[in-house]
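Of the protein chains in this complex, all but one are displayed in their positions.
Chain lettering (A and B) follows the sequence in which the chains are written, and residue indices restart at 1 in each chain.
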Amino acid sequence: MDEAATTPVEIPLIDIPAGKFGMWVFLISESMFFTGLIGSYIVLRLGSESWPRPGTILNTPLLGLNTLVLLSSSLTMALGLNAIQQGKQRQLKRYLLFTALLGSLFLVIKGCDYVHLWRHGFTLSSSLFGSCYYLLTGFHGLHVLSGVILMLYLVAAASRGAFAASQHVRVESSGLYWHFIDMVWVILFAILCLV
Amino acid sequence: MQQWGFPVDISTTGYRVDRLFWLALWLTGIAFALVVGALTYFLICYRARSDRRAYYTHGDSHGAISLTGGLALLVFLLIDVNLAYHDHAAWQAVWGAPPSAKEALRVEIMPEQFAWNIRYAGPDGVFRTADDVTTINQLHVPINRPVIVQLSSKDVIHSFFLPNLRIKMDAVPGMVTSLYFQAKTSGTYDIACAEHCGFGHYRMRGFLVVESREAFTTWMVGQSKARPPDSSWGWNWGGAA
Partner (left out) sequence: MEQSQPRSFWRRDVFSTHHKVIAIQYLLTGVMFLAVGGVMALLIRWQLAAPWQPVPIIGKLLFREAGGAITPEAYPMLFTMHGSIMVFFAVTPILLGALGNYTIPLEVGARDMAFPRLNMVSYWFLFLGSASMLASFFVPGGAAGFGWTIYAPLSASTEMLPGWGQDLFILGLALDAVSILMGGINYITTIMQLRAPGLTLRRLPLTLWGLFYSAVLNTLWLPIVASALFMVLCDRRLGTAFFLAGPLAPHAGGQVLLYQHLFWGFGHPEVYILIFPVWGLVGDLLSVFSRKPAFGYKATVLSMLTITILSGIVWGHHMFTSGMNPLVGKAFMFLTITVSVPTAIFFLNWLGTLWRSAIRLTVPMLFTLGVVFVFAIGGLTGLFNALQTFDVYIHDTYFVVGHFHYTLAASVLFGTFAFIYFWFPKIFGRQMSSRLGKLHFWLSFVFLNAVFSVMMFVGLHGHMRRIADATAYEFLKPVQHWNVFIGWAALGLGLSQLLFFFNFLYSLFRGTPAPANPWEAGSLAWTVPSPPPEHNYDAVPRIWCGPHEYGVPGLNNGDWLSQTDPRAKALAKS
């Protein structure tokens, strides 16, 4: 949704660029998707007679570290937006790269976590908890992956000088998406590892 | 008792369902006639003519809004709330007063693709014992005696449908659902599966045989002698159920 409309925005309902408005609509949709998954997890868990206690199967410290990684990527994203709002293109590029790197680091840690759990017999089909864990974190991981790709695309665009202090809708709406997947992870971390 | 449009009603409570239908048909029929009447009248009276213009109104005056709102509320009260009230009364009669486990005949039904596995508790009145009687597709019940059925499923969702008694209940794997009825006319009737359960869904037919107490007892004895009970399924009815 990077293409600006050919008609000037005349009387928008909310005074924000169409790209950002569209991103909000998309994020509402996305949050309903995760509502479906998380809601199912809650219903399945409450309906089960027994459920593994937190910390007995999952590596909470590792996933906690991952939470920190993702949270700091949100910070770099915010700094990137701040940079381009002041017209600093080089800084924007640097922060976007940082964000993509932190996102990739999250995915690598996630992958190690998967391999470790799978080797110890905790698989997608070993128990209901396993199914839920891989389903929820898997879909979240796919979102992080697409976020990383989005970041790299923005880096490429920034290299071409596509953004300026007055023109950064794509950075802003991509930032919204990035913060959204960050927030989803915090919720997932809480309901999978802590509660 | 044959109601027009319905299959024969053999239950003690089925007439409540039929009556509810007729009431709903009358009420909605009146509403429909009014709508179509108005539509036809307007179509005849207000055709475009070169010498006449439409009455220019946006229908957003206080009067117009109160009128539409008031009429809608009237529809809600006269039709919807009225029907909901009668539905509640019918629900109480059909589903709201389960018979006591002592006087009722208890049956377990565990359908699978594409047959009805049926289980009676046998002389000891306890399920999952050696004197259980199991049949396939044959549900015999004594006339004028309440029957409680508990349902579950071996594979997919089926729906236990007794058209002549105006009831049905889904049989869901991993769950136990139940229904009860009392038949007042003897004869053989259809049991049908109402939930799509695979390519043989259409032929998942069972038979409900309503017969005298004596005939029922004789049949039961014959069945228990004919074969040992199917021990692959069944569950306990927690105490009195």
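One rule holds for everything that comes next: a residue touches a chain if its C-beta (ideal position, glycine included) is under 8 Å from a C-beta of that chain, and two chains touch if they have at least 3 such contacts.
Remember, predicted model here, so these are calculated numbers, not experimental data.
Peer 1: Name every shown chain in contact with the chain that has been left out of the document.
Peer 2: Listed by label, the shown chains it touches are A, B.
Peer 1: Would you mind spotting which of B:T134, B:S159, B:Q182 or B:Q223 touches the chain that isn't drawn?
Peer 2: Missing-chain contact among the listed residues: B:S159.
Peer 1: Using the document's definition of touch, tell me which of A:L62, A:L101, A:L128 or A:I191 contacts the absent chain.
Peer 2: A:L128
Peer 1: Just checking the interface: what residues of subunit B touch the absent partner chain?
Peer 2: Touch set of subunit B with respect to the missing chain: 5-8, 16-17, 20-21, 24, 28, 31-32, 35-36, 38-39, 42-43, 46-49, 52-60, 64-65, 67-69, 71-73, 75-76, 79-81, 83-84, 87-88, 90-91, 94-95, 113, 152-157, 159, 161, 163-164, 166-170, 172-175, 177, 188-190, 192-203, 205.
Peer 1: For subunit A, enumerate the residues touching the unshown chain of the complex.
Peer 2: On the subunit A side, contact with the omitted chain comes from 1-3, 5-14, 18-19, 21-22, 25-26, 28-30, 32-37, 40, 43-44, 47-49, 124-128, 131, 135, 139.
Everything that follows uses one rule, which is that only the chains that are shown with their structure count from here on.
Peer 1: Measure off the straight-line distance from the CA centroid of subunit A to the CA centroid of subunit B, and report it in whole Å.
Peer 2: Centres of subunit A and subunit B (C-alpha means) sit 48 Å apart.
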